[in-house]
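Note that this complex is displayed minus one protein chain, with the remaining chains in position.
The chains carry the letters A and B, assigned in the order they are written, with residues numbered from 1 in each.
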Amino acid sequence: MHNDNLVEIEDVEFGYGDRPVLKGVNLTARRGQVIAIMGSSGCGKTTLLRLIGGQIKPGRGTVRVAGQSLGELGQAGLYRLRRKMGMLFQFGALFTDISVFDNVAFQLREHTDLPEDAIRDLVLMKLHAVGLRGASQLMPAELSGGMARRVALARAIALDPMLVMYDEPFAGLDPISLGITGNLIRRLTDTLGLTSLVVTHDVQESLKIVDYIYFVSEGVIVAEGTAAEIRASDLPYVHQFVHGEADGPVPFHYPAPSYADDLRLEKQRA
Amino acid sequence: MNKTVLDLWVGLFVIAGVAALLFLALKVGSTSVVSVANSYEVVARFDNIGGLKPRAPIKSAGVVVGRVADIRFDNETFEAAVTLRLDNRYAFPKDTAAAIMTSGLLGEQYIGLEAGGDSQMLKDQDRIFITQSAVVLENLIGRFMYGQAQEGAPQ
Partner (left out) sequence: MPMTCDWKNSVLKRSIENLGNRTLQGVWRIGFAARFFVAVLLHSGTAFRRFGLTIREMYFTGVLSLIIILVSGLFVGMVLGLQGYETLQTYGAEEALGILVALSLVRELGPVVAALLFASRAGSAITAEIGLMKATEQLSAMEMMAVDPIARVVAPRFWAGVISMPLLAALFSAMGIFGGYLVGVQLIGVDEGAFWSQMKSAVDLERDILNGVIKSVVFGVAITTIALFEGYDAPPTAEGVSGATTRTVVASSLAVLALDFVLTAFMFRGLN
């Protein structure tokens, strides 16, 4: 049954031992959209991506991709599903011992029986889509951060997946690369008919390209909406995040005893 | 790293390694002279085998002609029953004598075969009747001392 939602996360809880990371998250991603998951560091954003990719299993709740519940899939089923997903890791995670070309060709060689000529054409097409066709013979060590991530993107879309997940694609990039990356994400989603899930805390860049945003804080979704709704929101957390305020629901001071007490102790010893 | 160059080096490495193994096997080591396939077995009984061990060599005229296959204790005759595995190429007369000798002064012990004159040869599972046990050092010293004491006594 073709539902419009590609990814559905229902009441998912996850934790490490007794440290809870996600405490009941509900999220849906509709086909053909660019969806951002935002929140401060360590709030569980990357965990969500790993849950969707099946790398970890939720303690409770279900994760469904294209209508299939991940919990019910065996190893083989999970691998089949992953072939239709692409993931862009934060620093690219390119295989450092092989060239750019071989990196992009990796999935094609592993999962298809295409002859080398066809693979060559496909690889060059994907590299062209990210603007790096001329760099195909370079080694990953010779690429800049932005270029490495673009190659990783080409690698992620090599098999024309239906879902692409981006883990902090804007982190640490110069303004030009930022623009390029944002542009690529939007364009690829539209032209290839993908669904894109972007985990980020770069507000300005994402608000330009996303269709829907989820805000995660302390393991739950605290806000969601379209770019316009979020910009106009007056929820304290969202407001602090979008406008980059120093203090608010996310406090400036790390929990500490009273300042006066600390100082008084100092005076006594001296 | 070009794939063909890599394959070449690995190939060379494997060849060198196998060559080293062959060198060790052929030039350095020696196989046991007799394998079960091309040998026949004979039994010999001894009062005392001394320090004879399984796989000890069996020599005749100083040349290794076989190996000791097994050593057992016969609880009825209280003798040691030694199974000699001899190379098929060498046939010995039925009245061959087997003696336990020592290699050098303090070396390992082996069985020395002295061929007899019988026209009939030993066959598989035959028995060597003429045997000489190992020389036990303590007995030798004891006899010597006894002999010395005897010489001294009549005086």
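The rule is simple: a residue touches a chain if its C-beta (ideal position, glycine included) is under 8 Å from a C-beta of that chain, and two chains touch if they have at least 3 such contacts.
As the structure is a prediction and not an experimental result, all values here were calculated from the model.
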item: Omitted-chain contact residue, chosen from B:18, B:63, B:130 or B:145; value: B:18
item: Among A:64, A:82 or A:126, the residue in touch with the chain that has been omitted; value: A:82
item: On chain B, residues whose C-beta touches the chain left out of the figure; value: 1, 3, 6-7, 9-10, 12-14, 16-18, 20-21, 23-25, 27-32, 53
item: Sites on chain A contacted by the missing partner chain, in the whole complex; value: 53, 55, 79-80, 82-83, 85-87, 89-91, 93-96, 106-107, 110-111, 152, 155
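Rule of thumb we're sticking to: only the chains that are shown with their structure count from here on.
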item: Centre-to-centre distance between chain B and chain A (centres being mean Cα positions), rounded to whole Å; value: 76
